[in-house]
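Removed: one protein chain of the complex. Kept in place: all other protein chains.
Chain lettering (A and B) follows the sequence in which the chains are written, and residue indices restart at 1 in each chain.
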Amino acid sequence: MYTAPFDYRRAHDTQEVVTWLQEDPDNTKIIAGGHSLLPLMKLRLASVARLVDISQVAELQGIREDMGGLRIGAFTRHAQLAKDPAVREAAPLLASAAAVIGDMQVRNRGTIGGSLCHADPAADLPAALLALNAELVIAGPGTERRESLDAFFLAPFITTLAADEVLTAIVVPRMVPGAKSTYLKRPHPASGYPVIGVAAWVSVSGGRVEDCRIALTGIGPVPFRAARSEQVLTGRAFSREAIAEAAREAAGSGTLEDDEDGYKSQLCQVYVSRALGDIAQGAG
Amino acid sequence: MTTVDIAFLLNGRPVSLSVEPRLLLSDALRHHLGMTSTHVGCEQGVCGVCTILLDGAPARSCLMLAVMADGRSVTTAEGLSDPLAEQLRDSFQEHHALQCGFCTPAMLLTAHCLLSAHPEAGESQIREALSGNLCRCTGYQFIIDAVSSLTERGGEGDASHG
Partner (left out) sequence: MAEEFASAPHFVGARIPRTEDSRLLRGEAQYLDDIQIPNLLEMAFVRSPYAAARILSVDSSAAWNIPGVRAVFTFADMPFVLPQNGPSPIDQPVLARERVRHAGEAVVAVVAESRYIAEDACEAVHVAYTPEEPVLDMQAAQKDRPRRVHDAAPNVFYHQEYETEGFQAAFDTAPHRLTMTFQTTRQTACSLETRGIIAAADPFSGRMTVYCGTQSPHRLRGDLAEMLQMEEHLLRVIVPEVGGAFGMKAATYPEYLAVVQAARLLRQPVKWTADRVESFLSDVHARDDIHDLEVAFDQRGQIIAVKDHLMADGGAYASYPFSGAIGETSLAAKVITGPYDIAHLSTVIDCTYSNKVPLGAYRGVWGPVASFVQEGMVDRIAQFLHLDAAEVRRTNLVQPNQLPYRNAAGMLYDSGSFTESFEHALAQLDYTRWRATQEQARRVGKYLGIGLSNFVEPTAMASSEAGSIGYESCSVRVEPSGTVTAWLGLGPSGQGHETTMAQVLADQLGVDLEHIVVLHGDTDAAPLGGGTGGSRSGPLGGGAAMQAGRKMRERLDVYAAHMLEAAVEDIAWEHGRAHVRGVYARHVSLRDIARIAYNDVRQIPSGLPIGLEVTERYQPPRPVSFSNGTHAAVVEVNPSTGQVTVLDYVVVNDCGTLINPLIVEGQIHGGVAQGVGAALLESLVYDDSGQLLTTTLMDYLLPSAPLVPRMRIEHLVTPSDGALGVKGMGEGSLIASPAAIAGAVNDALSPWGVSFERLPIAPRDIVTSLGRSSAAPV
C-alpha cells in the first residue's frame, strides 16, 4: 500500500512552516516522526497534497529549563524524553511514560509534538502531560499562543490546533518536590498503544494527600483528568480506603463510549487503584 | 513528477538518489540500493521486519520516506559486520533461532542494539526489546536463547520469565 503522490517541502524555520500551512491548510500536513501520519496516508485514509518536513527546524528541538520547569521542543523524540536527565529530574512522570511508548523502534522516531497533534485517543504522553499541567506553545499566522493541555483534545484525532498552526513547544512545570509518581499502562498486544494508561502523582505530608493529579488515556475518546478521583483524595489520609474510593470515581470523571458491559469502567477502577497503590507502596 | 535529491550513508558508504517524495525508505533500500535483507511485512509499522538502524538506533524503514534519510546514516543487516554481529550470527545458527528467515535480519539489528547498550540483559528485558519484532515461525524461544548466550550472564534463558 502506497501513498498517493504529494509535494514535499523541508522547512528550516517555524515561519516557513506557517506560511506553507496558510497557503493550502486543508491539504498540507506536517510530518515529524511519521508513525501516525504515514500509516494513514498509506491506507489512503489521509490525503495530503503537500507534506512539510519539520525535522530541520532548530526552534522545535531541544529541552530547556523554563522557570524551574521544562520547555520541550515539539520535535523531541520519545527516546530522548525517556533518557534526558533534565526531564528525569524535573518531571520523572513524563520520562516514565515516554519510556514505555510502543517499542524501541517507535520511540526512536515518534515525537511528543506529533503524538499530541495527531491526538490518537490511545497515546501515552497525554496522560502524563495532563497530570503535569502541561501548557502548549503554538505558532500561527498571528502571535504565538499558549494553551493548557486540558482544553486541547476535542475528540478522537481532533484538537484545537487550527489548520494553519504548528505546535512549537510543550511547557511542563517542575513536579512538586517530594511527589511520587507512576505511569501504569496496559499495552495493546500488537501496537503497544495503551488500552488504558494511568498517569498519577501524589504529594503526601504527614500521611495526608496534599495534592495529586490523576489522568487517564486510551480508555475514552479523549484523554482526561480524573478530577473526581483527585477531589476524593486531596486532603485525606493516603489510605487503602481513600484509594479505593478514588478509583471508583475515575470512570465517572470522563465520558466512556461503548461501555454497556462496564468493561472500560472496570479497567479504570482497577488501573487507577493499582497506580495509586504502587505510589503508596513507594513502587512508583 | 518532481524528484528530490538525497544523499546518506548506507552501511558506511555514501549513496545518492533522486527519488519521488513518496518513495518509502524500505523500497529505496530494497529496489534502488540492493539491500534486500530489509523486508516488508505489514506496511503499518507493527511487524518490524523492515527494521534498520538510523544513526545507530532501530527504526522502521516502512514508516520513513526515503527523503527523511537525507544526511543520515542507515545500517541494514548487510552492513552489520563488527565482532558482536558475527557472534550474533553464529549464535543464531547454533541455537536454531531462525526458520524461514524473514524476520531474521531485523532481529539481528535489534538484538545487536540491545546487546551493545545492555550486555547484562536478562530474559524479560530481551523479550521486551524484541517486542517490536514479530516472528511467526520460531515462537521466539531459540531467539531469546541465542541472544541470552551472548549476555554477560551467558547461558540459556531463565525458566521463569514475565
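The criterion applied here is as follows: contacts are C-beta pairs under 8 Å (C-beta built on N, C-alpha and C of every residue); 3 or more make two chains touch, one makes a residue touch a chain.
Owing to the predicted nature of the structure, the values given are computational and were not obtained by experimental measurement.
**Student:** Going by the contact rule already stated, which one of A:Gln15, A:Ser148 or A:Gln266 would touch the omitted chain in the full complex?
**Tutor:** Only one of A:Gln15, A:Ser148 or A:Gln266 touches the chain omitted from view, namely A:Gln266.
**Student:** Where does chain A touch the missing chain, residue by residue?
**Tutor:** The list for chain A reads 1-2, 4-5, 43-44, 186, 188-191, 261-263, 266-267, 270-271.
**Student:** On chain B, where is the contact patch with the chain that was removed from view?
**Tutor:** 20, 22-23, 30, 35-37, 39-44, 46-47, 49, 76-78, 89, 92-94, 96, 98-105, 108, 123-124, 126-128, 130-144, 157-162
To be clear about the criterion, only the chains that are shown with their structure count from here on.
**Student:** Taking each chain's centre as the mean position of its Cα atoms, how many Å separate chain A from chain B?
**Tutor:** Between these chains, centre-to-centre, one finds 28 Å.
**Student:** Which part of chain A faces chain B closely enough to touch in the complex?
**Tutor:** Listed in rising order, the residues of chain A that touch chain B are 1-8, 10, 31, 34-35, 38-39, 42-43, 51, 53, 55, 79, 102-106, 108-109, 190-192.
**Student:** Within their complex, state which residues of chain B touch chain A.
**Tutor:** Contact set of chain B toward chain A: 1-2, 4, 20-22, 24, 43-46, 48, 51, 54, 57-60, 63-65, 67-68, 110, 113-114, 129, 131-132.
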